[in-house]
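Removed: one protein chain of the complex. Kept in place: all other protein chains.
What follows is subunit A.
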Amino acid sequence: MNWEEDEEKLLPSQRPEWSDVSPLPQDDGPNPVVPIAYKPEFAETMDYFRAVYRADERSPRALQLTHQAILLNPGNYTVWHFRRLILETLSKDLQQELDYVSKIAEKNSKNYQIWHHRRWLAEKLGPDAAGRELKFTEKILSGDAKNYHAWSHRQWVLQSLGGWDDELEYCHQLLEEDIFNNSAWNQRYFIITKSPLLGGLQAMRESEVKYTVAAILANPENESPWRYLRGLYKDDPKSWIHDPQVSTLCLKVLTSSGTNHVFALSTVLDLLSHGLQPSRELREAVDTLNPNSSSTKDSLGNTICSVLEHADAMRVNYWRWRKSQLIV
């Protein structure tokens, strides 16, 4: 692949190798619905692309043309399709093509076509591509740690090509950088439930609970670890309500001042609805938060809902509904 800057700037009409081709203009019809306006070089490059696409010319010069078209508009899926056809016909080196995609992806990390092209390449290259793909997604995530495409690609690589060894550690690194990264929490769950190198959810539960509790105590207003904690007891609510670490955590959060108590309160509410027998300390902690002291006769669940109707006023209808669902 020739990356010379000067050569790239030459339009097809300025190159002798294109003199045999008649460019095809965009056919928008007489009164296009949503007509597109073009800069001249864009129009010209696309006109030549249309010509080779129509002729199904799968040549080196056509490949170069798809490159130029992609530079102008990496979202054009037809250009990527045709590029794949050419790559197959010419039996091009796919590792080199990965180099190419990496360069384009630097500035277009949210583009569906690029990620799909990459997956197509990796699939063809097989398990040997695993390391490289993990490195690539790592690079993208270092610029945008929540990039949905990157995470989706990374999950596919792990499941199809392998490379699980360092994944939990990688998740930990990302959470150190941003404990609020929901994608990293999701990946953590993905790993502990699906990695062939770990023992599965139940085996990992103990260590993961400790990890999550620490994260919550550092930032109790963080939605993700609260959900993660609940997920660790998937299909096993009994263990969840009987694990002293969970209620202790809630108590700790509820008794610290100046803290966002919303998720702690809603967790206690969930625990109650699954049969938790609350301790005296827990009741007292919740009562302290209740601005309406005349309702001391209310059940704990009722009190929690009353507190949340004020503390999380945006969702007042939700908390009122929760209250209505309580078995007194």
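Basically, a contact is a pair of C-beta atoms (placed from the backbone, for glycine too) under 8 Å apart; a residue touches a chain by one contact, two chains touch by 3 or more; residues count from 1.
By definition in this document, contacts and distances are computed from a predicted model.
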Name under which UniProt lists the unshown chain, selected from "Acyl carrier protein", "General transcription factor IIH subunit 3", "Glycerol-3-phosphate acyltransferase 3" or "Geranylgeranyl transferase type-2 subunit beta": "Geranylgeranyl transferase type-2 subunit beta"
Per the touch definition above, residue among A:Arg58, A:Lys92, A:Lys110 or A:Lys146 touching the missing chain: A:Lys146
Which of A:Trp18, A:Phe42 or A:Trp164 contacts the chain that the document leaves out: A:Phe42
Contact partner of the left-out chain, one of A:Lys92, A:Lys110, A:Arg227 or A:Arg283: A:Arg227
Chain not shown, touching residues in subunit A: 24, 26-39, 42, 50, 53-54, 72-73, 75-78, 81, 84, 112, 116, 119-120, 146, 148, 151-152, 155-156, 159, 180-183, 186-187, 189-190, 193-194, 222-224, 227, 230-231, 234, 314-318, 321
